[in-house]
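These notes are about the structure you will find just below.
What you see is the complex with one protein chain gone and the rest in place.
For reference, chains read A, B and C in written order, and residue numbers begin at 1 within each chain.
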Amino acid sequence: MEKRKVVHPYIPNSVPEVQKEMMEAIGINDIEELYKCIPDELKFKGPLNLPKPLLSEWELKRHVDGMMQENASCLEYLSFLGGGCYQHYVPAICDEVNRRSEFLTAYAGEPYEDHGRFQALFEYASMMAELLEMDVVNVPTYDGSQAAATSLRMASRITKRDKVLVLGNSNPDRLRIIKNYCHPGVEVEVLPFDLETGTANLDLLKQKVDENVAAVYFENPSFFGTVEAKGQEIADLVHDAGGLLVVFVEPNSLGVLAPPSRYGADIVCGDLQSLGLHMYYGGARAGFIATPDEERFVMEYPSRLFGIAPTSHKEWGFGDVAWERTSFAKRENAKEFVGTAAALWAITAGVYLALMGPQGMEDLGKGILQRTRYARKLLSEIPGVKPVFPQTPAYREFVLNFDDTGMDVEEINQRLLEEKIFGCIDLSKRFPSLGFSGLFCVTEIHSAGDIERLAKALAKVIS
Amino acid sequence: MEKRKVVHPYIPNSVPEVQKEMMEAIGINDIEELYKCIPDELKFKGPLNLPKPLLSEWELKRHVDGMMQENASCLEYLSFLGGGCYQHYVPAICDEVNRRSEFLTAYAGEPYEDHGRFQALFEYASMMAELLEMDVVNVPTYDGSQAAATSLRMASRITKRDKVLVLGNSNPDRLRIIKNYCHPGVEVEVLPFDLETGTANLDLLKQKVDENVAAVYFENPSFFGTVEAKGQEIADLVHDAGGLLVVFVEPNSLGVLAPPSRYGADIVCGDLQSLGLHMYYGGARAGFIATPDEERFVMEYPSRLFGIAPTSHKEWGFGDVAWERTSFAKRENAKEFVGTAAALWAITAGVYLALMGPQGMEDLGKGILQRTRYARKLLSEIPGVKPVFPQTPAYREFVLNFDDTGMDVEEINQRLLEEKIFGCIDLSKRFPSLGFSGLFCVTEIHSAGDIERLAKALAKVIS
Amino acid sequence: WDEPIIYELSRKGERGILVPEADQVMQSPDEGLGDIPEGLHRKEPPNLPEMGQMRVLKHYLRLSQENLGADLNIDIGQGTCTMKYSPKINDQLAANPKVSELHPCQPEETAQGLLKMMYETEQYLKAISGMDRFSLHPGGGSHAIFTIASIVRAWVDSRGESDKRDEIITTIFSHPSNAAASKLKGFKIITIYPGPDGRPDIEALKAAVSERTAALFITNPEDIGIYNSRIKEFTDIVHSVGGLCSYDQANLNGILGLTRAREAGFDLCFYNLHKTFSSPHGCGGPGGGVVGVTEELAKFLPVPLVSFDEGSGRYFLDYDVPCTIGKVKDFYGVIPVILRAYAWIRSLGDEGLKEVARVALLNNNYVFKEILKIKGASAPYAEGELRMEQVRYSWEKLTKDTGVTTTDIQNRMFDFGVHYWTSHEPWIVPEPFTIEPTESYSKDELDEFLAILRHVANEAYTNPEIVKTAPHRSVIHHIDHDYLDDPKKWAITWRAYKKKYTGYFEPKERKDG
Partner (left out) sequence: WDEPIIYELSRKGERGILVPEADQVMQSPDEGLGDIPEGLHRKEPPNLPEMGQMRVLKHYLRLSQENLGADLNIDIGQGTCTMKYSPKINDQLAANPKVSELHPCQPEETAQGLLKMMYETEQYLKAISGMDRFSLHPGGGSHAIFTIASIVRAWVDSRGESDKRDEIITTIFSHPSNAAASKLKGFKIITIYPGPDGRPDIEALKAAVSERTAALFITNPEDIGIYNSRIKEFTDIVHSVGGLCSYDQANLNGILGLTRAREAGFDLCFYNLHKTFSSPHGCGGPGGGVVGVTEELAKFLPVPLVSFDEGSGRYFLDYDVPCTIGKVKDFYGVIPVILRAYAWIRSLGDEGLKEVARVALLNNNYVFKEILKIKGASAPYAEGELRMEQVRYSWEKLTKDTGVTTTDIQNRMFDFGVHYWTSHEPWIVPEPFTIEPTESYSKDELDEFLAILRHVANEAYTNPEIVKTAPHRSVIHHIDHDYLDDPKKWAITWRAYKKKYTGYFEPKERKDG
């Protein structure tokens, strides 16, 4: 019995009769003639070592969903994990919009055919600009870390200096990305943070900032959740030395916290994940960069920038601003490089901001501050648990120390897991100076009951 | 502390300032003036006895999803339940299309604004027509049972007779719907089926069919899954007496089985659930009615019928055929009544048929026949289990008898449940003549492994 | 898009999706259909289109874009239908596989979440209506009316009055299904017309009632948006002759939480879940109708109900309904629609639901005032009074002045991307249109709609031709209606079309030739 050729739903012209017709039009007898330019010794002749295809959708779905069944999600477990990826609520409209075929499958169309995409991205930039109080915002980069690294490269080009200072209370993985991205060409020096407060060590900064420093970089809130209150002093310091201040900020804190532009930041960057993106195991990221509307800044962006322009019929038109900066136009003579990054997430973040509005962002920020305070206080009351940086205000995340419990953080987490709780990020190895410490995170999705459940479980685990 | 008024996201004009502005335009001072026409004694003044609102989406989602978490779905349990609602695979495109805002939230627009809806429904009817080999298909009714009941009412009006005969191997719930729908005006007599074969008792029919009978009705396959092979004899019988043959058919069997029009059916009806609709606990239904393109049939439909028509610019136009039949036009002088029923499910079924094509429907039907045979055989080999109607071919469903196991069906099901299997529909009470019997169902989603898992569990349970 | 009929896209051999093959062990050695008798084999494959998956998707995406859904336009032109916002979160909740992949016959212990949701929904509906028991089964408003008519029928029969009580009274501004479904259940229909204030004439009712009266089926406020303040007198009159009163509350939006069926003296009522309770309309369903009754009539409801067993703490399907009419719908109701309604009620609560009604009234009366300022427009009946949640207007004067009809206006409104419906038949109000702003639209959107309406009305006076020849910007142009009403010409399927025509509507054979 001859096996019928599979006509695959994704490949309409795998129908043999159609292929024959098309081959005739081309003037060949065999599809293999189409790749006779590949030398025989380079032709791959064997079967690829792949599993049997799952030809029907049902089999595919059953297989993949079955595999994913082995995961336990943060909807099933109660999670207090943060450290750069956050479980915020994603409004249904965000999913609705970014799953629309028209946005999901569009790509590089021109303003005339993809007017909606240009407008949506312009509006995204406009809303971010208001949140940040900056006049220029880019079409996003791959992630916040890329945005941070590029911000520092931009600062280096603008100041024509090749050294940057970054605070040691920054996300350590982000610093690895920055270091690789800046090498070679820009030297990255990491400055220890103040062990007492978890924030900048101003004295040290005063020593370090000089006329070779292109920029000082810090994160607000820091990796530890501590809020940096000395922004203006740092800005003054670096500005006096002719350098720039680069701040990585959590945009969802800006309903209540002052934007970095208010304390002197020249370039502000960050990640959009908290603005309407699901966590996706850390796989949904998009980085923003914001600057003043000055040529010296704008011309150093590697990213695409969408501007608004008049049309012959008085509509709102859009297009690429200063295209000639980009590697699309200038190859190796461009500013860094640009490619397909994360536009859909920017549209989504725009939807998020439009839904939230000023009041929503304020409610969100306030609610997170309230929960952070409550959780830190409640957990710190557990015998053996000590708050780290207790005098420093915290946003969303905070550090607890377990030295007095006689248990290490891994063990505590393991025991919490049995209670269906994802506990904290273990800081012991990466920040040995903090002892056996863990980073906890709360967001607007946590009710008082959730936090109390954690407190109870933690008390039980370490008692 | 005064509580701020909630401005609800679904009610933009709940903003107090806006309300004030609008009240001024209307010339009132208080919204209550708008319903002063409601007499005071009818005004409801207390609070409605409702739980506290879940104002944020997150709380709502957490609450509802949490509640649904108490359900165990047929993706988690292995299910062999049928009996009128079937677990077939729903292609992703079906969901994609029926979740599109443009289809989901459209309603009663005219052909000029909702051209797409009219075309999609016309195409649905066209594809069903081909599957059924009938020239007229309606915009669907609430469900297959409603379609069956209306088909019988139509037959009564066409023949001007007021009695219908229905076979007792039909879905008993459907018969309840038919009886209520036909009362008063049309007498419904249920004829016992042949206990040997589970199909029509031809001798009995010969006695019963006379010039008072508007129609004979049977289901193919029957409620027991048995395939009725005597369709043409029954058709001849009723036609000879001047009546009509109404057949309720499973559309997804028609890739391999002959459509009822081929064995003399005058009106064919059924449900669309098997064509791309999720089960929804029995909540996704749509009924179709198909007839020849003859005025005496067409003018008796209560449903809307969409026809194709030319336009002034040679496009394909659409519109309502013979609108004056409907209760929208004629109130109590119309054919039965019509209202919002299940249009979206028809569009979905159309998508399903377009995806499947002739080959897909054949593959589907063949695969289900193969699985039905395999499952019936495998399970019948278990000691104590006897096939019912063993000589009659079956499609998708079949009946097994457990008299020899010493257990009743409820108990067997309960034990299977412990194995995470939804076993069978218990027929013991509704069909006592079949003893302790259960109705099993297999579809294309069942692999040999699934069926073997059931066989193993069943053997274990009853041993 | 100039999208062809799907059959024009077919190419032999293409596949849209593949079906899971039976494993080897299940395949028979022969290629045939096993024990299926030869005569039942399908000889020729069904003539379905053959298309790759992407092309199927593209076809339907393009068709979808050729629609004006409530999500896309300012959908206040479809009066009586309450085209409000259907929250996307509720669609998401209903799409949960823990809802969509449940079988109606699976053990009740494995469907407790869903049963609880149904049970709770009933409790909320009871609170909103004052009724004692609800059935969630019906698939829409007309189906709910049919269910009510079936209950009235069973009630009449149970009293041995089948031949005596055979009349149902309704009003001309109540939905046509009130008359049609009652007729189907064997009742004679008496229709009451409005008095000068637009309200059903109470004298006409008094004249109509008798010991033959089985029931009154009435809406209030009716489709014209005027609340009948004497509604309690109406129900009293019907009760006085021993009849029942059924309240058509398909659209409850103007009085939600402000007044209830119970206090107005009704024995039965129903709501459309796809109107007041926000489930989307789906191009005409699936919707949901829920029927509420007093304790006395609960024993007639269709089975099963959803009840709670205190002992086991479990919800269950309750078939213990002694005089049940049986069933009206497969299984237990339109679950995804019921779930959406549940979620909607939960998201708003007591105050929110009342705010819905209040803002629906506010929006409507704002629009009402503005439309009355448009030259050529009027709102018959009850002059000087405000309206409830909608208004039936008339272009009578405009038509007289300009020859432009409400249908012309309709076609022209499409050019501006908004939906506009005339009204249910018969057109008691001449050249009617019905606007129902609901609570979902902001003042700016209402103003935009009004601006379009004003513009088109002005065109009727200044440039009537452009209105009469509309639509100009639709996907298609003027449709020849003759092809929809003439049995020789109509084609309800492509199969029928191919039998009657070749090419573009070229008749295959001369008629009467």
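The rule we apply is simple: contacts are C-beta pairs under 8 Å (C-beta built on N, C-alpha and C of every residue); 3 or more make two chains touch, one makes a residue touch a chain.
As the structure is a prediction and not an experimental result, all values here were calculated from the model.
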Relative to the complete complex, which of the depicted chains are touched by the chain excluded from display? A, B, C
Out of C:103, C:143 or C:443, which residue would touch the omitted chain in the full complex? C:443
Taking the full complex into account, what residues of subunit B touch the chain not shown? 6-12, 15-18, 55-59, 91-93, 95-96, 101
If the missing chain were put back, which residues of subunit C would it touch? 1, 9, 11, 14, 51-55, 57-58, 61-62, 65, 71-72, 85, 87-88, 417, 440-445
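Here is the rule we use: only the chains that are shown with their structure count from here on.
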Averaging over Cα atoms per chain, report the distance between subunit A and subunit C in Å. 46
Gap in Å, rounded to a whole number, between the CA centres of subunit C and subunit B: 19
Residues of subunit B that contact two or more other chains, please. 57, 61, 65, 75, 89, 91, 96, 101, 355, 444-445
Set of subunit C residues in contact with two or more other chains: 14-21, 51, 53, 57, 61, 87, 89, 91-92
